[in-house]
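Just one protein chain is left out here, and the rest sit where they should.
The first chain written gets the first letter, and so on, giving A, B and C; residue counts start at 1 in each chain.
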Amino acid sequence: MTDLELTEKLKAVLGEKLVEISNPARRRVFMTVEAKNLAAVFEVLRKDLGYTYLATVSGVDKGEVYEIVYHLGDAHGNLNVRTQIPKADPHLPSICAVIPGAILYERELQDMFGIVVDRIPDPRPLVMPDDWPAGNFPLRKDWKFDRPREIIPGGKK
Amino acid sequence: MAVLKTILYLVVYPGLLFLFVYSTFCEWFDRKVYARLQNRMGPTHTGRWGLLQPVADFFKLMSKEDVVPDKADKTLFTLLPIVGLAIVLTAGLLLPLWSVGDAGAGMVSFPGDIIVLLYLLSLPTLIFFLAGWSSTNAFSEIGGTRVLTMLFGYEVPLFMAVLSPAILADSWRMAEIAQFYRDKPLLILPNLLGFFIALICVQAKLERTPFDIPHAETEIVGGTFTEYSGKKLAFFRLMTDIELVVSSGLVAAVFLGGFPGGIGLGLLNFILKTLFVIFFLSLLRAMTSRIRVDQVVSFSWKYLAPLAVLQLLIVILIKGLLL
Amino acid sequence: MLKRLTRWSRIKSPWILHLNSGACNACDIEIVAALTPRFDVERFGVLLKATPRHADVIVATGPVTRQIKDRIIRIYEQTPEPKFVVAVGACAMSGCVYRGAYNVMGGLDQVIPVTAYVPGCPARPDAILDGVVKLLGTL
Partner (left out) sequence: MKFNIPIGPQHPALKEPISLRMTVEGEVIRDVDIRLGYNHRGLEKLAEERSWIQNIYLTERICGICSHSHATCYVQGVEKLMEIEPPKRGAYIRYLVAELERIHSHLLWLGVAGHEAGFDSFFMYTWRDREVVMDLLEMISGNRVHYAMNTIGGVRRDLDEALVKKILDGIQILRTRSEFYFKIGANEPTFVGRLAGVGYLSKQQAIDLCAVGPTARASGITADVRKDDPHAVYDEVPFDVCTADSCDVLGRTVVRIKELMESYKICEFLLKNLPAGEIAVKAPKRAKPNEVVSRYEAPRGENIHYIKSNGTEKPERLKVRAPTLANYPATIQMLKNGFIADIPLIFAAIDPCICCAERTVELVNARTGEDRVLRFSQLRALAAERYKNLPMQRNAVWPF
């Protein structure tokens, strides 16, 4: 299946759920969907197009919005499903029901961006170290880290 | 005079001092063989050819801080290494090594000493189990239960394998068994099967690969000894080494014709024959991978025990038909 | 006499505990490589031990992450005296490329006292060996 055929097929299968689709490089297809349709889209992708392997989920802080990119892989290449959620109300539906392996990446999103993933099967907080102060999400662009003073063993020479 | 002699026996030869020196040598030999089989050099720089390596380990451990965990049963925890050491030293005295009165009969020799020795060698297993259990550490407890589980596997085949030469020799006294096989060396051959069964069982008793399950470090850290440090660990290491010497001595006495020849030749005999056995044990250790505890039990009941029975059958047939 | 015996035995029989405090694995495999036939640290009586209770020298790698900080202190406390710490690799010395990241402490000496440092990214097995032997030479 070529990229063009895949694009056409996706357009046909997803219909109006598909907001935008592009093919910037060989074997790389990027498409945009709305966050509320995510679960339905993955259902279709898995059932009709055989996308079972979710490589990872990336989050990007784009100022006003968080952009979430789901990277799917199969023998034809790489399909990236992009969605955006507002930073003011960061809620994202879980896709674990469709792809169980997605749990890790959704928890990673919770951890690093403070995105709330709705209906996640294992919602335990994912603060990084046990003593990590709440409300700090390192990959937000406005989060800055103040390095504590280092101890110099034996004192300064 | 007799008291002095007894003290000499107990402290110097074949008692404490001799067993200490010889067991450290055996540990060195084992480590060196193991390392050479793995293409390594083994201990090299401690003393000549690294001979003093186990001694250095022992003294280093003796000089280290002794930590007793808060939750552990303190009395038991402290007593076990000493009791264990005492047990294996006692077992060492039973070996039919040189003594003045009765040449080649051992320090303590009486009909039935082989049974006593076997039971004394079973006690360290219990000591290991208690050591693991009294540490109250999850890893030690698992190690302790594994010690006991393994005991059910290898103990019966070991007894049967070691006792079948005794049946052939018609004696329960090690010195007499050894004498019997010295007189009729051809009769060693029918016991060959028993010899290998005993080797495997001794390997399991000493908890060495492939039977190092109770202290498998990749699974349960230090196993039974996880919480032991300093002096207590030193005693335990010494105890294992002496156990190695004593059990290889037992195998050599029963299967290889004992150690005749008084103080000089007898000692030489002892060293050669035990090293022969230890070499096999090291070989086994280098060539195998650790098996699971359930595999140990099924292996010993599926293969070792029937083979030991077969050995017993051979011995009885020979005894009935030929002797 | 006893003192000399003790000193000799300590130099000749350093048992090491390998501790990874969030390293990138490179130093760790080099430590393991030091056990293997080409380098063979057992020549010097060095044995890799599994539990801190048996160890004399803690060979630690990594820039020390926040999460493992407490564990490292605990392991250090569990090791019986006398004990020494060797920091292997640039990370354990100063944090290497991770210096300034939000989740690392930036070096082992921020957490526990360190006796010897072995530089390198990663330190070569022979360098690690050299570090341990040099440390013992100072006894």
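We take it that contacts are C-beta pairs under 8 Å (C-beta built on N, C-alpha and C of every residue); 3 or more make two chains touch, one makes a residue touch a chain.
Note that the structure is a prediction, hence the values are computed from the model and not measured.
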item: Chain not shown, its touching partners among those shown; value: A, B, C
item: Residue numbers in chain C that touch the chain omitted from display; value: 18-30, 32-33, 36-38, 48, 50-52, 62-63, 65, 67-68, 71, 75, 96-98, 100-104, 121-122, 124
item: Residue ranges of chain B at the interface with the undisplayed chain; value: 37-40, 138-139, 141-142, 145-146, 209-210, 212-213, 216-221, 286-295
item: Contacts of chain A with the absent chain, listed as residue ranges; value: 24-25, 27-28, 30, 52-56, 58-61, 69, 71, 73-78, 80, 99-105, 107-108, 111-112, 122, 124, 126, 128-129, 138-139, 145
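Keep in mind that, in the parts below, only the chains that are shown with their structure count from here on.
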item: Arrangement of touching chains [line / ring / star / complete / other]; value: line
item: Most central chain, judged by mean C-alpha position against the global CA mean; value: C
item: Euclidean distance of C-alpha centroids - chain A vs chain B, Å; value: 61
item: Length of the line joining the C-alpha centres of chain A and chain C, rounded to whole Å; value: 39
item: Centroid spacing, where centroids are CA-atom means, of chain B and chain C in whole angstrom; value: 35
item: Touching two or more other chains - residue numbers and ranges from chain C; value: none
item: Complex contacts: residues of chain A adjacent to chain C; value: 128-132, 138, 145, 147, 150-151, 153
item: Residues of chain B that touch chain C when the two form their complex; value: 31, 35, 38-46, 50, 52-53, 55-60, 63-67, 217, 221-222, 225-230, 233
item: Interface residues, chain C side, partner chain B - complex; value: 5-6, 8-10, 12-13, 15, 36-37, 40, 42-45, 49-51, 53-54, 56, 78, 80-82
